[in-house]
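Just below is one structure, and these are the notes that go with it.
Every protein chain except one is present and positioned as in the full complex.
All chains are identified by letter, namely A, B and C, in their written order; residue positions are counted from 1 within each chain.
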Amino acid sequence: MATINKSATQINATILSNKRVGSYHQILINVGDVVKNCRPGNFVAISVGGDSSKMILRRAFAISRVSENSQYGGSMELIVAPHGSGSKWLCSLPEGSELDIVAPLGTAFGIPTEPINALLIGGGYGSAPLFGLADVLKARNCKVDMLLGASVGAKIYAPLEGKRSVNSLKIYTEDGSMGEKGRVTESLLEIVSNRGIDVIYSCGPMGMLRAITELVAATDVIHQCAVEESMACGIGICMTCVLPVENEDGQVAMLRSCIDGPVMDGSKVKWDLVGQIPEVQQ
Amino acid sequence: MATINKSATQINATILSNKRVGSYHQILINVGDVVKNCRPGNFVAISVGGDSSKMILRRAFAISRVSENSQYGGSMELIVAPHGSGSKWLCSLPEGSELDIVAPLGTAFGIPTEPINALLIGGGYGSAPLFGLADVLKARNCKVDMLLGASVGAKIYAPLEGKRSVNSLKIYTEDGSMGEKGRVTESLLEIVSNRGIDVIYSCGPMGMLRAITELVAATDVIHQCAVEESMACGIGICMTCVLPVENEDGQVAMLRSCIDGPVMDGSKVKWDLVGQIPEVQQ
Amino acid sequence: MSLPVDLSTTLGNAWFPSPIFTASGCASSGKELAQFFALKDVGAIVTKSVMSKPRHGRPTPRMAETPSGMLNSIGLQGPGIDSFLANDVPWLLEQKARVVVSIAGETIEEYSTLARKLRSVSGISAVEVNISCPNVENRGLVFACDPDASRRVIDGVRKTIGGELPIIAKLSPDVTNLPEIARGVVDAGADALALINTVLGMVINVDTMKPHLGGKTGGLSGPAIKPIAVRAVYQVHAALPEVPILGMGGVSSGRDAFELILAGASAVSIGTASFGNPTALIRIQNELRDILAAKGFATLQQAVGFAHREETQ
Partner (left out) sequence: MSLPVDLSTTLGNAWFPSPIFTASGCASSGKELAQFFALKDVGAIVTKSVMSKPRHGRPTPRMAETPSGMLNSIGLQGPGIDSFLANDVPWLLEQKARVVVSIAGETIEEYSTLARKLRSVSGISAVEVNISCPNVENRGLVFACDPDASRRVIDGVRKTIGGELPIIAKLSPDVTNLPEIARGVVDAGADALALINTVLGMVINVDTMKPHLGGKTGGLSGPAIKPIAVRAVYQVHAALPEVPILGMGGVSSGRDAFELILAGASAVSIGTASFGNPTALIRIQNELRDILAAKGFATLQQAVGFAHREETQ
C-alpha cells in the first residue's frame, strides 16, 4: 500500500559492538531481516537519550554497511561522530544496549547496470556509506576509485576491509596530518579525465558536494551526492529538511531530503538557493 | 555564615552497590566526609536522569544509615522504592555510576540526653532512617522497640543488621503476608503504656503519621515524625513543600518541610489542614 | 479483565471511530505514514494546512530541537488546494481513512475561496480552519490573535461551505483571552475548536549569534507545551462546555491523551510525537483504550471533561 518509506520498519536493535576509530565510533547493531532492504545511501533514524530524555527527535545516520550473515543474523554498521548530546549519548552506549531504530530510510545511490568507472568521494564520516557502495559496485565489475578528505587525520574514516574493495584510495587532510595536504576537490577534474570517470558518488559536508557539482558541471560526469539537512522526522511528514531542487519542468521545488534524498542528482540541486526560498512558479 | 542548610554540600557520589531487597533497592554511595554531618532524619536530594534528562528536579531520599569507616571513606545507604521515572532510573544504575547529590538536608530526629524508652514506627520504606536512629539511641542506652508496617511483606524493609540494634521488632502487613495482619496503629496505645514509651519516632505515609499523632494525643508521649511532602528544591527556596504547623504563639504557619522538617513534632502539625490554607492571623 | 471501551467520538455532526487524529502539518497528506500503520485504524487524518496556491514555505533551517520540544518554521509549504484535492484527498479516501482537511489563508477572502472548493468534495469528514496565519491585509497580524478577524474568517467559511461540513476552528494559545476568541468563532459558526496551535518561540544559534531559524521565530510544539495545552482545553471547556474540542499539544502517550480528554477534549491530535515515533498514534490509541478501561469508563464520551466534575455538580 505504501509508496513512500517503502520497506521502512521500526524495530529494537541491539548494539553488538561499539569501538572508537579515530574521531568516530564504529557501532555495529543487530537488526535482523531489515538488512535485506538496506541499500547503500539509505539511512537509519535512531531515538536517543532513553525513556526520560528531553531529546524528542530521532538522529539520522548513514548505514555504513550491512551484513546478512553475521553470527547474529543481519547486522548494520554505523560510523558516528560525537557531535552534540544525542550522538554523544549513542557513542557512550555499551554493548548489549537496545536502540529504537527506523530503517531503511531515504533514497539509495543509483547502481549502474553496466560496468563503469566510478569515483567515490567522502568528507569526514561521509565515507561511511561509500565502502558498502564500493562493494556493490565491485560486484558489478565497476572500477572504483576513492578520495577521502577531512580537516585532520583522525577524521578520515577508512577501515582496512574497506580499502580492499577499492582500486585506489587517495586521502587529503586540510592540515596535512594524513595523506596529501588539501581538499578532495584539489585535482578532481584531472582525476576525472585521467581515469575516465563516468559517475561520482559523494557524501560529506554540503560545501564539498556543492564544490564537486560546480567542478564537474562542464563535464559529462554524473554526480550522485548524499546530502545532509537537519531532519525532525526522517520520514517525510514534517517538511523541515527541504532543499531547492530543479524538477523535470525546470522549475525549482523544495524537496524533502529524507524521502527524495539523501541521494540526489548534484546537478539538479540549486546550491546557491539553499537556505533561501525560490520564487513560486505557477 | 549560613544559618539554613548548614553543612549541606553538593558533591558527586559514586554508587558502591545497588541490591534489590524485597520491593526496594538498597543503594550504597560513597560520599566522603559528608557523613560526618549526617544525622538520623536528614535526607539527601539527588539529580536524576543524567545530562539530557527531561526531569529537572532532584528527588529526596531519607538517609538510611551512614558509615564513616567503610573501606571507601564515608558511605551512605539509601532505600529506594521504584516509584516513578526518577526513582526507577536510580534503581537501574550499576555500581560505579556517579550521582550528583546535595546532603545532608533537613532536620534530624531529636536525640534524648537521658536514656529513654523509644518506640520507632516505620511504614514501608519509612523504616529506612529508623535503623540508623536505633543505633544512635542504643548508644545512649535507650530501650528501642520497633513496629514496621506495609501493605505486603515485600514492602517491609528490615535488614538483619538492623534487627540487631532494636530490643524488639514487630511487623504488620495489611494482607498478612508477613508478621501480623493489620496496621502499626493496631495496638499502639497498649504497647505505649505496657512498655512505658517516652518518645515515638515515626516515618512513613502521612496517613500513618496522622493516625499515630491522634492516638497519642491524650498521652504524654512525644511524637517526632518525619513527613514527606512533594519537594521541588529541598533547600527552602521554592515554598512548594509547606505544611500547616502551629507555632509558639499558637498560630498556624505554613512551614517548609524541607528545612523546618522532615522531622517535626507530630502534635504541632495541623493534619486536618494539610492541603488547605489556614486563615491568615495578624 | 476489562470490558471493551467504545472509543467513538463526534465533532459537530462528524463521527469518528477513535479520538486519536494526526495533527495538521505533522502527517503531511498521510501517504508517508501509511507504511507504518493503516490510516483507517486511527480516528482521522488531519492534513497539512493547504492554501489556495502552491507555496515554497520558509527558508531553512526550519527546525530546532529544544528541551522536550521543537521549534518549526515551515511556512505552510504545500501544493495548493487544486493539486491537493486532485491527488491527496482521493488517495486518502481510497485508504478508507477519515479525512479532516486543514485550510489556511492570508486573507479572509482566501479562506472563503478554499471553503468553496471543499464544498463540492464528497467524503471528507470536516474542515479544520487554521487561523494562526498572518493576515496580509492587517500588518501581518495573526488572525487567531484578533477576535474580530477570527470571527470574520469563520463567518466567511461558514457562509461559503453551507451547513453540512463541520468546521473546526484552530486557535493559537498566544492570546490574552482564549475563551473570548473561542466564543467569537463559535458564534460565527464553528462547530468545534482545535486547541492548541504552536506557541511562538525563538532559538538563537550561539555559534552564528543570530536567530537559528530561517524564519527567525517558530512554533514551539512537543511535550514542553503540554501543560499549556491542558490549561487551554480546560479553560475553554469550562467556558463553552457544549462545544467539542480537538485537543493537542505535546501528547506522546495514552496518559497525555487522557489528560486532555479529562480536561475537555473530545478528540486528540498527535503532532510532534509522530516525528519521534512513526507508530505513535497506534501506541497512544492502545494505551488510551487501556487507561479508559482501567478507570472503568465504558465509553470515551464519559471521560470527556471529567476533571471538571466538581464545578458542575
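Going forward, contacts are C-beta pairs under 8 Å (C-beta built on N, C-alpha and C of every residue); 3 or more make two chains touch, one makes a residue touch a chain.
All of these numbers come straight from a predicted model, not from anything done at the bench.
Undergrad: Which of the visible chains would the unseen chain be in contact with across the whole complex?
TA: A, B, C
Undergrad: Would you mind spotting which of C:Pro59, C:Pro166, C:Pro223 or C:Pro244 touches the chain that isn't drawn?
TA: Per the contact definition at the top, the residue touching the missing chain is C:Pro223.
Undergrad: Looking beyond the chains shown, say which of B:Ser151, B:Thr240 or B:Ser267 touches the absent one.
TA: In the full complex, the listed residue that touches the missing chain is B:Thr240.
Undergrad: May I ask you to list the residues on chain A that touch the chain which is not drawn?
TA: Considering the whole complex, chain A reaches the absent chain at 54.
Undergrad: Footprint of the hidden chain on chain B, which residues?
TA: 1-8, 10, 47, 54-58, 100, 102, 229-230, 232-233, 235-243, 254, 259, 274-278, 280, 282
Undergrad: Take the complete complex as the reference. Which residues in chain C touch the chain that isn't displayed?
TA: 64, 66-69, 71, 145, 174-177, 199-204, 206, 209-211, 217-218, 220, 222-228, 230-231, 234, 250, 255, 258-259, 262-263, 291, 295, 306-307, 309-310
Note that in this section only the chains that are shown with their structure count from here on.
Undergrad: Hunt down the residues of chain C that sit against at least two other chains at once, touch-wise.
TA: 67-68, 223
Undergrad: Return the residues of chain A touching two or more other chains; collapse runs of consecutive numbers into ranges.
TA: Residues 54-55 of chain A touch two or more partner chains.
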